[in-house]
Every structure is written in structure tokens, then in C-alpha cells.
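One chain of protein is taken out of this complex; the other chains stay put.
Every chain is named by a letter (A, B and C) in the order it is written, and numbering of its residues begins at 1.
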Amino acid sequence: MPDNQHIQSSPYSQIPAGIVSLADYETHALPMLRTDIREYIDSGVADEITLRRNRSAFEQIGISPSLLQDFRQASTTTRLLGYPLAHPLLLAPVAHQRLVHTDGELATVRGAAALDTPMIVSTLASYRLEDIAASGHPNLWFQLYWQHNRENSLALVKRAEACGYQALVITLDAPVNGLRNRTQRSGFHLPAGVIEANLQGQPHPAPRPLDAHASVILNGFMVDAPTLADLQWLQANTRLPVLVKGVINPADALRFKELGMAGVIVSNHGGRTLDGLPSTIEVIAACRQAVGPDFPLLLDSGIRRGTDVFKALALGANAILIGRPQLHALTVAGALGVAHMLKLLRDELEITMALAGTPTLADIGPQSLLNLASPQTFAAFQPSL
Amino acid sequence: MPDNQHIQSSPYSQIPAGIVSLADYETHALPMLRTDIREYIDSGVADEITLRRNRSAFEQIGISPSLLQDFRQASTTTRLLGYPLAHPLLLAPVAHQRLVHTDGELATVRGAAALDTPMIVSTLASYRLEDIAASGHPNLWFQLYWQHNRENSLALVKRAEACGYQALVITLDAPVNGLRNRTQRSGFHLPAGVIEANLQGQPHPAPRPLDAHASVILNGFMVDAPTLADLQWLQANTRLPVLVKGVINPADALRFKELGMAGVIVSNHGGRTLDGLPSTIEVIAACRQAVGPDFPLLLDSGIRRGTDVFKALALGANAILIGRPQLHALTVAGALGVAHMLKLLRDELEITMALAGTPTLADIGPQSLLNLASPQTFAAFQPSL
Amino acid sequence: MPDNQHIQSSPYSQIPAGIVSLADYETHALPMLRTDIREYIDSGVADEITLRRNRSAFEQIGISPSLLQDFRQASTTTRLLGYPLAHPLLLAPVAHQRLVHTDGELATVRGAAALDTPMIVSTLASYRLEDIAASGHPNLWFQLYWQHNRENSLALVKRAEACGYQALVITLDAPVNGLRNRTQRSGFHLPAGVIEANLQGQPHPAPRPLDAHASVILNGFMVDAPTLADLQWLQANTRLPVLVKGVINPADALRFKELGMAGVIVSNHGGRTLDGLPSTIEVIAACRQAVGPDFPLLLDSGIRRGTDVFKALALGANAILIGRPQLHALTVAGALGVAHMLKLLRDELEITMALAGTPTLADIGPQSLLNLASPQTFAAFQPSL
Partner (left out) sequence: MPDNQHIQSSPYSQIPAGIVSLADYETHALPMLRTDIREYIDSGVADEITLRRNRSAFEQIGISPSLLQDFRQASTTTRLLGYPLAHPLLLAPVAHQRLVHTDGELATVRGAAALDTPMIVSTLASYRLEDIAASGHPNLWFQLYWQHNRENSLALVKRAEACGYQALVITLDAPVNGLRNRTQRSGFHLPAGVIEANLQGQPHPAPRPLDAHASVILNGFMVDAPTLADLQWLQANTRLPVLVKGVINPADALRFKELGMAGVIVSNHGGRTLDGLPSTIEVIAACRQAVGPDFPLLLDSGIRRGTDVFKALALGANAILIGRPQLHALTVAGALGVAHMLKLLRDELEITMALAGTPTLADIGPQSLLNLASPQTFAAFQPSL
């Protein structure tokens, strides 16, 4: 077992007083982390315009309640890819979880299981996907970063199939890394004890020679990126449903539906790839409009509140993914923290449904919202102005 | 008489120098309060988006004055539910007033009476509704929180009828409490001396058993919430006019009018229930448009200035409610503070009417305003741009 | 001669280094003033929304330059009420100038004369209008606050006529004072040495009895305010051209034109009367549109830069008024400061004209501007978006 000297504070064995929201987990976690690890987790790319917008865009969307609705059949349940979900929440793929807790993904998966929440395990997990599956959590998905070529990539997929993962998520929005300046300035490096457990022993392809005038980025990394043909080949070679993660453009969402993908995850990678991408809540309605009512559409990036979940569902998402708060909760209180964080979010969603007058997820729709950013909306309220 | 050790500072026996606006009462009151009580009073739900919007939305509405109007018949009087009002101001229902002053509601009612201002007494008052009525204030209304069942609820209503309350306000926007995180973090608890005086001795219904998978929120609290049938039953069983408090959606306003309610109070509960609700000044015009010109429509949440009252009236409110400033004034100077606070607001309203050129409330209308948030308005001013 | 102990710092006998803009005069002046006097000068009414908007609204208006224009006949001259003006600048009426300088208006008038700038002398000047006129400044106007009745008011006007004032400005937007809370909190009072020199010995009318229920504001002050009939009577009884100051509503501007007034000053009283009035730069274009191209229209409130003057002219003003900066400059360096402040503003206007490509005032029009606040403008620039 590798060392963990980079972990400076032991996690709490019970939830500290004063943690009553996901933001509180962030506040508590940050001082417990080594500076460069904190910067690695929290920073966005470049000037962090997209990172900030991931939160601020939610504030422009208002909720329109209806009083005295009938809650006798109220429920938060839904179905996704044929499986029932107690709540429309999933854990997003998050790499390197031993950065913040000795048990890393092995703790996270226990917290997720306790709250009946599916977990999407990252290619870059600190523990092997088989070890995570051994926890017995019945709803695991596997996230794939393309591994230079088809052979390496398929090997990972077959391992996921073999130990019971239910779905495959291929991330397509990060063929090169965004320059996260805060992370760069912090001198971030993976500590000795944090390995890419799934990739140990993977054969490395020979480096590709480049012309003197060629660009390492455009002619190097990008030519190694997965292609449309690779995606179709992968889909033909796995029995798992394949979802594409990293879609912002509604035309892309439609294209992946037409390619027969099982679903699309609208995501800007938590503001970590390209600064200037819109927030996902700004594009989810257009994506839903592009793919029609029945295609699975999930929303990632920026969710911190039950009201955020409500707004995402109202604009067309079937479910949402939680990213960084996993790490914040894991830092503070391990598996217990992850479970409690999910419980806080669920309670907030339920209270939102209660106060908005929407007894079931099917009742949540565009009519549940108000566009507070638009002067037109304001004018509509004031016809005589 | 219960103890009051939680009250840390004695109220002033005269108005402190430097209190010239409602905001000054808040500034003076906060340091006089125990921290958790201060947080309980001032916090909003979650990220306090709605709480801030309750103030900021007013700034987007401009006033369009007319010079040299004829003020020889100028007056602020109006009628509401058949009763005359000196000014279009009421005290909103505010719970637990012994949190800030030993005399609690008994002081508030004296301040209100001195300024001819109706007071809406809360179900959760620290003093019995009968004791408050004993003050002799001729314009008291009673606010009802549904008490688990019809029997408990009607018992309160009959007590209000018996001691001369003029109207009944049923609050429908809080079947579950919003999570006011600042209050939670502060460890707020009701001090020993602060009781729910009206509910002492009320029989508690047996707890309702829940399935293992049922939600305490959606299947517990919400099934105990009042229904449409309960509302109609209540209306049929009281001789008092019934107003509904907590409406945001214009469709709800219309529905309550069609159900024969006596009026509607547009309110977001001072930003304390669901974060993301619009401010009431943003929806009042649409509510007025929905119910037509003659139905009583009151506006609650966020009023702090005479110009705010003016804007609410211009967009369709018949009168407005004052919430937290009651507590701030009560903290600082008891009954005298409440009276002075109301006097400041009245004076500001009268000066606004003087400078806007609107001698009576009937002169205040949409033509008295400018929508400063809308580029369209700006463009209308600059046709050649 | 009254005392001047309230003046804490002697003015500089030369311009201090580092004063290169009107804002620098404010920065230098404030610490030289007694706290309550500083608050009296700089505060706006209530929450100072209008005061802030007086500056911020200018930032939303962009300038659209034209290169290589022909400047051989370039000039800033114009005509107003039949008199030539070297620049389209006037000193606004500002009361009580001995608050900041022993010589008060006697210094201001010397600074104005040195820069050929008309000065509008306030009813509430610290020196008698005759003494100010004795300076020999050839372009003085007199500002009238109505003095309870026709007799008192006309007496002032006749004095102004007698000593050569060229025009009369009647202020109509302040029949009651706005509540300037910062001034109130500061305990402001006029020092012993600062008198209303023009009003000494004026007979006071008997106080008007009010009903018990009457409002001091609406039924007291407002009934003493000048009426439309008073305005017409005044106009009929003076040979001076009469301009109305305090117009915001374009309908009022048109009405005063139709009443035969000589001109209108669009003003919100420097944000000191009614909080929520729009800034004047937001309404000047609509006022110009209402009165047509030839009626004298001046703009007051918020001008601090040559670019502000340019924008006001472009949207329809014939000239602009400078208020508070007079006092700032007077505080810092007396008559020399006032002259230098005007010189700074003139130079900024001339440089703006040079860089915008508008050789004369007649070249400055709506086509010289861009509405930066409007997404429509932005969209017009990006037709393919």
C-alpha cells in the first residue's frame, strides 16, 4: 500500500458542527489539504470565467411555485438506462481520490452505496476498478479516457465489463489538458502514494515523430485523440451502454444520439478545460430541444444546491452529476462525509419540490422557472410600463 | 412570567441619535442581540439570493415625477376590507417577539396603535392573542399556521373571532421550513422564556408511520400540510374574511380570487423559504393583471423605504406589510421604536408622493415609474441611437 | 462680517500637485472640511441610488469617433438665450458657499469670470446677490426658490433685475427637502457665520393651521409650494427670461415649453431630492425629442468629465451645469481653484472633440455615440451570432 504523507489532517470521525450545506464542506476541506493539492482540486482553467459562471448562471434562473398541490403520491424516483434511481443524482468521475483520503475511492463508494447513489469511477482512480467494484455497490459506471490506441482502451473496458459495471462514459472534451494556471503556479505534483492504479503496466506506444514546424499540441496530442471511427468501434465492441461526456453544443448532442449512443452528459469539465465555455445550465434546454424528449441527458458542472438540481431537471436534464463536493466531503469525513453530503443535497431537492409544488420529477418543467436575467420577463410582468 | 436572560441589552428609553431610516434600526439592533437570535432574525434561506433580490430589485425601478401638481386635496388614506386606513401600511405577522424584547408583541401592538397601523398577529406569538387584543388596538388581524388538523386550526380561529380580530391570514408558503443555513450554523434555539403562547396545551396528533423508503419531507410533512379542501372548509367555518399569504405565481393569485378568498398577500416570506423565488416587486404587476383592478392585493418582503411603498402601489398593491423592521425597532426602543419606525416610513412615503407629484394613492400608477433595468427603456429614450 | 471658525484648513494659494481632474478636487477637498459640512455637500438622498446612477449611467454610453475630420474652423462656441458662450458650461446654483471658503460666492464668481463661464447665483447664497453682481461678471443668472408667497418671491426677482442678472431659474423639484440620511446622521447645522444673505429681513408669513389628521408634508409644505398659476404670474411680472430647473419627465419639458418658458434645466438636484429618479443623461434624449430641436435644454447632475459634456450635447443638451465640483475647487484653492477646475473640464471637452472628430458643437449628435448597455447594439455588431 503506498504512503500517504501528503495528507496533512486526519478526517473527522463524525460530521463537524456547522456543516449544513455543500459549500460548508468546501470551507472545511480546503485548510486540511496541502496547498498544491487544494489548488489542483479547486482551480479552473485560465481566468476561471467558466468556473465562476458555473455558479453565477444559476442565480439568473428563478423558481415559480404553485401552492396547495397534492403530495399524496410524491416521490423523487426516476429511471435511467433501464435502472431505477432513488434520486436523480450521480457521482461524477473524479480522478486521484487518494489525494485527499487514504481510502480514496474505496471510501467514496461506501458513501455512495449508503445513499443509493450511482458512482462513475474514473480511469484515473487511485484504486483499481476491480477493487472499487468489490465494495458490492450495485450501480457503478466506468469513465474512460482514451488510452492512445484501441487496444489499451478496450482492455480497460473489458475489465469494467468483467466486474459488473453497468455503463461506460467516454470523456471527449479533454483531448489536451486546459492550462489551469493556479495549479501550475502551485507546483502541483502527484504525491508518491497516489498512482493511476488502473493504468499500471499498460504498454506505452512509441512516441510519434513530429516535423520541425509541427505543433506538439495540434499535430501531436490531437492526432492521438479518439476519432469518430474510434468511438463507433468502441461502441461495437462493448455490450455496455456508452454515454458521451463533455457535450456543450446542441448539435453535438444530436449527433451522438443519431450515432446510437446511450446518452449524453452535458459538461464543461467543472470549468477545467476551456475558459469561455458557457455554463451547462445555460445550454441544457437547447440540448434537450435538439435530442427530443426521450433521450438520456445528464448535467454536470456547478451543482451545489437542491435548487440547482431542480433547475437542471426543469430545463431538460434527467439527472445530474456531483463532482468536486465528493472530494470536499471525502477530505472532511471520508465515507461518512460523502454520504452526508449526498443526504444534504437530497433533502434540499425534496424541500425545493415541496415548496415549488412539484410532487414528482415529472411535474418539474420549464413552467416551474422564471428567467430573471431577461428584461423581457420583467417587462412581461409590467405590461403598462 | 418567563425569564428573559437571553436579552442582552436593555432597549433605549428614547430614540438614539442617528436613527433616521429603517436601515439604521437594523444597524443599531443587531449588536444588541444574542448571536444566534440575530442570525435567526436576519438570515434568509440557503445562499440568500432571494433575500438580496428583495432589496436589489427595487433599485431597478425608477420614479418618473410630474411637477406642479395640485396638492390641495392630498391624502394617504385608503380602504381595505371595508375599513379605512390612514396609510397603506400593515405590520406583517412576525413570530417570537420576546426574542428581542421582554414585552414582545405587547409592545409592538402599542407602537402600531399609536400610528393607526393594523397589526397581523402571528400564530407563533410569544403572547396569547387574547392578551394582545386586550391592548385595545382596533385593527388586529390573525395569522394562521395550519395546526396538523382541522380541529386544532379552527380552535385558534375561533379564539381570534372571539376577541375581535378583523381578518384571518392563512400562510401557505411554508408547509416545510426552508433551510436557513446561517441560522443552522449559529446553533439557534428558542430561549427558555420564549414560548409559543397560543399553542400551549394544544393536543398533538399521533406521529404518522412512514415506509422505510418514504421521504420524511415529501411523504411526512407534506401530507400534513393543509389542502385545498382544508382551505375551503376553513373559509366556510369562520365569519372572518380569509386572506392567503405566500403567493408568488399570478395563476395562484387568480385561483384564490376565484375561490372567494378576501385577498392575497404576495410574499416570499422575507426570503426565508425557497431560495430562487423572485422578489415580490417583480411579480406584483403580473398578479394585479391576473386578478383585475378590484381584488385586495398586498405586498410583503423587502420594503424598507417610502419609495419602495410607492413602487409597490404603482405596480398594483393596495397596501404593504412590514416584517423584520418591527423586530429591529422593538429591539432598540420597544413600543416607542415601533412607532418611530412607522413614522419614518410614513414620512418617506409622503415626501415621495410630494416629489413625484401624486397627491393621492389613486394617482400612483405604472405611469409613475420607469423600468431602469431594461435596455428597451433606454433605447426608447434615445430613438436616434 | 460673520465668523468662519468652521473652516478648518486654509485654501491653497496655488493648485496642489496631483490635481489633474475634477475627481481630484473632491479627493483633496473632503479632508479639509468639517465632517458634517462634508456630509452635507457630498451626500445624496436616502440610499443614494440616484447619486450613484448620476455617474454610472455615463459609463454605459460609448463614443464613436470619426478620423481625419477637418478642424480648420473648430470651435466650442455656442449661443444661449441670445448670448454667446465660449464653452457650453455654466455654474449651477449652489447654496451656502461660505461653508467651504470665507469669500464664498465672491470667490466663485471671480473664478467663473476668469473662464468666461456664466454663474447661476442661488437664492441661498452666503452673500447678497447685489454683492456678487458687483464683481462685474457679465453673465449672471439668478436662481429662485419660491419664498412662501408672491410678494416675497417677486422682491428677490426685482433685486436680480435691478443689478443686471440676465435670466431667472426657478427650481421646482424641491417643494420639500429630500431626507439626506448621511447629512442627518452627521448632525449638520449651518455654522454661525453662514447666513442666507438674500433672505435677511424677509417678512415670514403666519404659520398655517393644520387639522389634527392633516399631514405636515402633504397638507403643509406642499400647499405652500408654487403653483402653475404662480409660475405664470411670475413670468408675467419679470422682464427676465424664466427657465425651469428640476425637470425629469419629458411631458413636463414639453409643458413648460408650451407655457412659454425660456428654457428647461433637466436635473435631479444632484441626487439630493428623490431617490429613484433616473440620471439626467438617461432622459435628456427623450426630453429633446419632446421639445423639438430649437428649445433651450440644459443638463445638470453628475457631470465630471469632458466626455460627460460631450455625451450630454450629443443627446440633445445645449449646455451643462456644474454643481458640487464648484465647492470642491473653492475649498481647495478659492477663486483660483474654480477657474482651474473649469479649465480642466474645458480642456477635456476640447480633447474629446478632437479625438471624436467633431470640430464644432453642431457636429456632436446621436451618431457620435454607441449604446454600450444594450445587447441589441452588440448584436448589431455581430449579425452572424
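Criterion: a contact is a pair of C-beta atoms (placed from the backbone, for glycine too) under 8 Å apart; a residue touches a chain by one contact, two chains touch by 3 or more.
This one's a predicted model, so the numbers in the text were calculated from it and none came from an experiment.
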Partner chains on view for the chain not depicted: A, C
Residue touching the undisplayed chain, where the options are A:22, A:156 or A:172: A:172
Contacts of subunit A with the absent chain, listed as residue ranges: 46-47, 49, 53, 60, 172-176, 178-179, 181, 184-185, 187, 213, 215, 217-219, 221-223, 225-228, 231, 244, 246-249, 251-252, 273-278, 282-286, 289, 315, 365-367, 369-371, 373-377
Positions on subunit C where the hidden chain makes contact: 17-18, 20-21, 23-24, 59, 61-68, 70-72, 74-76, 86, 305, 307, 311, 347-348, 350-356, 359, 370, 372, 375, 378-385
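Basically, only the chains that are shown with their structure count from here on.
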Neighbouring chains shared between subunit A and subunit B, ordered by label: none
Intercentroid distance (Cα basis), subunit C paired with subunit B, Å: 41
Computed distance of Cα centres, subunit C from subunit A, in Å: 58
